[in-house]
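With one protein chain held back, the other chains of the complex are shown just where they sit.
On to chain A.
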Amino acid sequence: MAGIIAGILGCIPIARAQPLPRVVSVNVCTDQLLLLLAAPGQIAGITPLARDCWNAVLCERARQVPVLRPTAENVVAAHPDVVLGESYTAAVALQVARDRGARVIVLPPAQALADIPDQIMVVARAIGATARGRELTGAFASRLASLSTGRDPADPTAAIYAASGFVTRAGSLPDDVLAHAGLRNYATVMAQQTSARLSMEMLIAHPPDLLVLDRSGQGTSLAQSMLDHPALKQAFAGAHHLDMPARLWLCGLPQTLDSIAMLRAARDRLETAP
């Protein structure tokens, strides 16, 4: 039933006399918002990064649309009506597109789950897919409500540990995800640390209840192999560790809610474990 409704809603803009704007995206996060919302044929180009399954949850869908490297030249050559970008990337390409008369939408990186529906609607309005946007935001709100749990000062602590020993600090999307999953961010609890990096020794000496290993990037490197150090495996065995694919919360998307579900399950395992 939902599929039929979505199909009908998707057809409405096409039935209109005015053609849909052609859209180019120059950032992996706006790429995926576009893939979620756009009608077929509307996408003039997204970044090659969107096809990388380590970074993008919609990598399979990205293989069906054209990609272009986000340079000013490529963006101008694609003659887009709307260009989507993020605050910190491809600034020159966005400026050139603006000068050529395209409508440029710049979104800041999502810093909280509440930003996600807002961003979906901004993109939806810009590309003429308001109905599809409402549908997505509605589904997002109800799933978030069913998943999120109240905060408690006695919640278990969780550290998000990424390659090279970076820990996720407050004011980021993963931090908000932790809060909604009923976990306290270890980086905020151990506030005396000044650096964004935390050595393995500190982590083991003052352990969080849950170690969330932020898995990102393909291939092998020293930075990534650090997460597989036997000392971490021994200190955070069983229920105390969780592998999280970074693509879930790299961008604010409806799929980000999957990370809350994973963390909730891990939290439940913590309570049953000795």
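Please note the rule applied: a contact is a pair of C-beta atoms (placed from the backbone, for glycine too) under 8 Å apart; a residue touches a chain by one contact, two chains touch by 3 or more; residues count from 1.
Assume contacts and distances are computed from a predicted model.
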Listed names "Monovalent cation/H(+) antiporter subunit G", "Hydrogenase-4 component E", "Aspartyl/glutamyl-tRNA(Asn/Gln) amidotransferase subunit B" or "ABC transporter permease", with the criterion being the UniProt name of the chain not displayed: "ABC transporter permease"
From A:Cys53, A:Ala139 or A:Ala235, residue that would touch the chain that is not displayed: A:Ala235
Residue touching the undisplayed chain, where the options are A:His79, A:Arg98, A:Arg125 or A:Arg197: A:Arg197
Given A:Gln18, A:Thr220 or A:Thr272, the one touching the chain that is not displayed: A:Thr220
Where the unshown chain meets chain A, residue by residue: 163-164, 194-197, 199-202, 204-207, 216-224, 226, 229-231, 234-235
